[in-house]
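Some notes on the structure that comes next.
One chain of protein is taken out of this complex; the other chains stay put.
And now, chain A:
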Amino acid sequence: SGSNFSTITVCRELHEMGFHVSHSQITRLYSRFTSLDKGENGTLSREDFQRIPELAINPLGDRIINAFFPEGEDQVNFRGFMRTLAHFRPIEDNEKNKDPTASEPLNSRTNKLLFAFQLYDLDRDDKISRDELLQVLRMMVGVNISDEQLGSIADRTIQEADQNGDNSISFNEFIKVLEKVDVEQKMSIRFLH
């Protein structure tokens, strides 16, 4: 049952990460976690995520699922699950917990941008190459756009973003491109209290 889990420990860990959740929110998310965990072994596999129909029809579903799994691992536990979800907490909630000595919270604007950046960066080498951009674009458009058109879209995007001429987009260049975008709102999920 849901409350057998030591929500107090998880709560404390998450607070240290800068993720301020209430007990009821953790219990609710734990309930969700266990309902996805068909194998009932306390961890989620990629198949568990793919069983969600709305995620399965999302063109970038696989990339999003991948974001939950650390490098080279096939299972994610509840801590890891919460850690990834922490990126999507609204930023305004941080105002109550201003602690200058604490490390940057996971849901800061920079970390949200990093999350989006890593969706593009397939090989995790901290830059988005033309090839990677093409692959992600192909995922988003399917078969509806020709190779040439997609290629020119990719070229134009890199041209606009690239500043140091290495024909790829680094994280800082990515931040610059998106400086006018309301990242805080678009990459946040509001919990109903």
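By our rule, a contact is a pair of C-beta atoms (placed from the backbone, for glycine too) under 8 Å apart; a residue touches a chain by one contact, two chains touch by 3 or more; residues count from 1.
Keep this in mind: contacts and distances are computed from a predicted model.
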- Omitted chain (choose from "Exosome complex exonuclease RRP44", "Syntaxin-81", "Glycerol-3-phosphate acyltransferase 4" or "Ribonuclease P/MRP protein subunit POP5") - UniProt protein name: "Glycerol-3-phosphate acyltransferase 4"
- Task: Looking beyond the chains shown, say which of A:9, A:50, A:110 or A:167 touches the absent one.
- Result: A:50
- Message: Can you tell me which of A:91, A:122 or A:177 touches the chain that was removed from the display?
- Response: A:177
- Item | Missing-partner contacts on chain A, residue numbers | 1-4, 22-24, 27-29, 31-32, 35-36, 38, 49-61, 64, 85, 88, 115-116, 119-120, 136-137, 140-145, 149, 153, 156-157, 160-161, 169, 174, 177-178, 180-183, 186-192
